[in-house]
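Supplied in structure tokens, the structure appears directly below.
Only one protein chain is missing; all other protein chains are in place.
Up next is subunit A:
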Amino acid sequence: MKYITLLLFVLFSGYTSFGQTITGIVTDTNEAPLPGVTIIVGGTTKGATTDFDGNYSIMANTGDILQFSYIGMQTREITVGSNNSIDVTLQEDSEQLDEVIVTAFGISQEKKSLGYAAQNIDAEAITKTKQTNLVSALQGQVAGVQITNSGGAPGQSARIVIRGINSLDPSADNQPLFVVDGVPIDNSTIESGNNETARGLTNRAADINPADVESMSVLKGAAATALYGVRAANGAVIITTKRGKSGRVSINLNTSVGFEELNSLPALQDQYGQGFSGEYDPSSFWPSWGAPISEVALTVPDHKYQDNWNRAFNTGVQTDHSLSVSGGGENATFYGSFGRFDQKGIIPFSDWARTSAKFSGTVKVSEKFDFSGSINYTNSGGNRVPHDRFMERMMYWSETTDVRDYINPDGTMKTYGNTNPIYDARFSTFEDDVNRMIGNLNFNYSPTDWLTLSYRLGTDYYSDSRTAITPGPKGIDGEVPLSSTGSIEETRINSKDITSNFYITLKKQWNDDLNTTLRMGNDVFQRKFDRVIGRGVDFVIPDFYNLNATSQVFTNQDKTIRRLVGFYGDLMVNFKEYLFLNVTARNDISSTLPKDNNSFFYPSVNLGYVFSEHADLPSWFTFGKLRGSWAQVGKDTNPHVLGITYEAEDVFPLNGQVGFTRNSSFGDPELKPELTTSIEFGTQLSFFESRLDLDVTYYKSNAVDQIIPVPISDGTGFSEYITNAGEIQNSGIEIVLGGDIIKNDDFQWTATANVSMNNNEIKSIREGIDEIVVGSQFGYVGSSVTMKLVPGEAFGNLYGTSYQRAGADENSIFLDQDLPLVIGDDGFPVKNDDQLILGNAVPKWFGGLRNEFTYKNFELNVLVDFRAGLQQYNQFDNFLSAFGKPEYSLARNDFRVFEGVLEDGTPNTQQVWLGQGVGPDGRDYGAGYWRNAYRGVSENFVQDASYIKLRNISLAYNLGDKILDRIPFKSLRISLAANNILLYTPWDGFDPESFSAGAGGNAVGFTGLGFPGTQSYFLTFNFGL
């Protein structure tokens, strides 16, 4: 902690000053004084900065050139004349082209010098989205970056994928590396354990308070990330947190309150109630196959459709407060913040909260040595309701029984038989409590002007303490308990990351035209993870929940350690400010791979050519650059997966004996690292004084020797074989188009659009393996849908059963829905049990459009995002159809002649009844069409999941100077925002964006019975002091 003391010492030690020759005041165009403006006497090392009121003084001679520079402003040069007083007005720098991108290791680079595509998101764009999860805040804002919120639960994870899937491993984290202030942090999502139902846990990047973020840049290609090594093989999100600025101390307070509700519901029937075969039965398991509700209501009082699907959900409430203090002097700055976020979700009893505190500082000890550091503490967690089970139990719950009336006075469940979802949500608790400390220290030492030694040390420690309780019986007669025994599961997770990075920077200006920078370094990473689970079953005292008071106790321990050592070099060449060449090379050694294959080398090269600075272009052609890159990046695997091992299942010891079984997962002892090779070409163009900007990128990447845990027949003696099993190719185009459509003093309209297209293909999979299952989700009577990898086909294909088609090509693996249905002798469509491709879960297109309008003190922001060309398995719909709940199942007493042809090709004319039991035609239809036939055909449930969403709309008002002068605030901003309030989609169901697997895996395309998506409204105040 010594550095903090030093920092504070320097902070309060005042400012240095030079002579008295020239004085003046520096202001912006609004005549507001600018503190902290740097003034340098050209050609000398003499310099000064302005004070709180914008005043400066500097010693200079007549004829000297004074350079005034300030972040975000155009630099001005003024020649000293005879006047000793020089007041300067600085213009805002609207030139987007000098945009600075923070790249690997926190190195700021001008965007124009990059040979690859990168995009920057500033603090304002992040906070305007009102997302609590940093990942969600990127939604729709960056080309090539697809964000999917896994559901609407408080604190639930969001998934980020850059330029498509690179690793085919179903459980692979295809997400980019998150780097905060130069040091990688953990963004894993640890879902609930094997004994637990889905709980919608948090991706760890959500522990970062978005209000602390200054900017995020997304490095997409392998070229951008070769320097971070294997962990950044999927790209990197470089987060720069806020720092204090030289000048006066500023205090900011943000406070906001928000409300959320369900944003979409499937179309449901409200005509038929509890029972089966059209008969009313108030204790039936079947919620909606009974008699017409109106008919039963004649004899049964209070019998009505309860509208449970609207009534089961609450209005969620969230509040967010954050306070920051920052400031600094010439040689030291500081930033401190405190944040508290609270959310109550729409499923009753779901909540999440985050408390965060951050302190950072920078100290410039001398011209040769500076250092900085930050420490970020977060406490987060909440009660994670069993959302999958909630939705499943909603499915089973009688539509004529009030779901809200769930508890008896004695605390037992009020039910006719089935489990009440709200009772379960209330008492089957799962609480997580994360304490996390992220810290980093950075040192830079420049003994000479061409040499800098830098060292960064980062730590990311967290403990996650989880308690899951399912109560057992209370011992009250007639109660329906949630479980016969009850159980408690205590999970303790400790994860410790340490990152050490040392590098040397050598700079050389060879002549006026040629400038080079060479970096060489060493990078060491270690993650130690330890999870201990104690599970107690069968409470001996009702309602007393402690492991000590259970009659069976099971324990489980899982420890892992992963170490990586990397060596790298990075050469940048700048020729005449229009040709930029960058060559990198890296060698990584990973502890997770077999010793003979654990060291791997990969290079990259990229070139940027700013032709607008080289060739004469018409004046409206402001800027033009071409860029290209070629890069490789390697990837290791998870720790401890190699070879054959034996495990003792949790049930042991029994009678003091511990049994062992061979682990069903077998890791290839000859495993090699994965290698991704990518190329990228792009251009960045700007016209009419930067009023119109266009950035286009084409990329193609091939990942070979993919490490995949291939699910294999249990008949082999293993269920999973981890091996180098395939190659995937991703290619695509990204376009970013921005324009200042209207730009005058009072009114501005800026629009930025981005569109991405991704194509991928499984080039090959390992010999002996025909296909690889990525994921599968249950559907009734054989309608389960599977995502499989098949060589020559795209990633994300969904396979399932379909209706038989007349004239279908027997060898085709695709379903041709244009062909007529084959109708069987029984008059119903014939089911085809072959697994055909019914759709693909990866969007062909996605993107977003942001419009910003500013009128005087008002700002209006509208962010729309979309995805198109994808299908998902609608498991909700499969369940709904099995339980007689969807609107289309109203056709349950109709006669129908199914359109199609008979085996012999003649049109079907047979009329059949769709109901249950013996129909009016005297024929016994058993459980009826919807249960016998419809629910068993996957084709019915693999549906178009495209959408266009009004992701965010916000209106803000900044108080004008006249009012501000009379109140003690420097700034005051009031804004109203709404998220997801409009959704256009052909999908019939809850928000198609929600999916069941959580952010950690690749098995998208399965909506499951996840936490439904929400829409939300916010009111925010932002005070500056």
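Keep in mind that, in the parts below, a residue touches a chain if its C-beta (ideal position, glycine included) is under 8 Å from a C-beta of that chain, and two chains touch if they have at least 3 such contacts; residues count from 1.
Note that contacts and distances are computed from a predicted model.
K.L.:
Leaving aside the chains on screen, match the unshown one to its UniProt name from "Phosphate transport system permease protein PstA", "SusD/RagB family nutrient-binding outer membrane lipoprotein", "Protein TusC" or "Heme exporter protein C".
P.N.:
"SusD/RagB family nutrient-binding outer membrane lipoprotein"
K.L.:
Considering the complete complex, identify which of A:Tyr305, A:Tyr461 or A:Phe502 is in touch with the unshown chain.
P.N.:
A:Phe502
K.L.:
Would you indicate which residue among A:Ser294, A:Thr661, A:Ser812 or A:Thr909 is in contact with the undisplayed chain?
P.N.:
Reading the full complex, the residue touching the unseen chain is A:Thr661.
K.L.:
Among A:Pro292, A:Pro447 or A:Gly643, exactly one should touch the missing chain; which is it?
P.N.:
Touching the chain that is not displayed is residue A:Gly643.
K.L.:
Just name the one of A:Ile78, A:Leu253, A:Val325 or A:Ile561 that touches the chain not displayed here.
P.N.:
Of the listed residues, the one touching the omitted chain is A:Ile561.
K.L.:
Touch as defined at the start, partner being the missing chain; which of A:Val651, A:Ile741 or A:Leu1019 qualifies?
P.N.:
A:Val651
K.L.:
Of the residues in subunit A, which ones touch the absent chain?
P.N.:
2-3, 276-277, 281, 283-286, 371, 417, 441, 443, 455, 457, 473, 478-481, 483-485, 500, 502, 522, 524, 551-552, 557-563, 565, 567, 589-593, 595, 598, 639-640, 642-649, 651-664, 666, 710-719, 721, 768-771, 773, 776, 781-782, 784, 786, 788, 799, 826, 835, 926-927, 931-932
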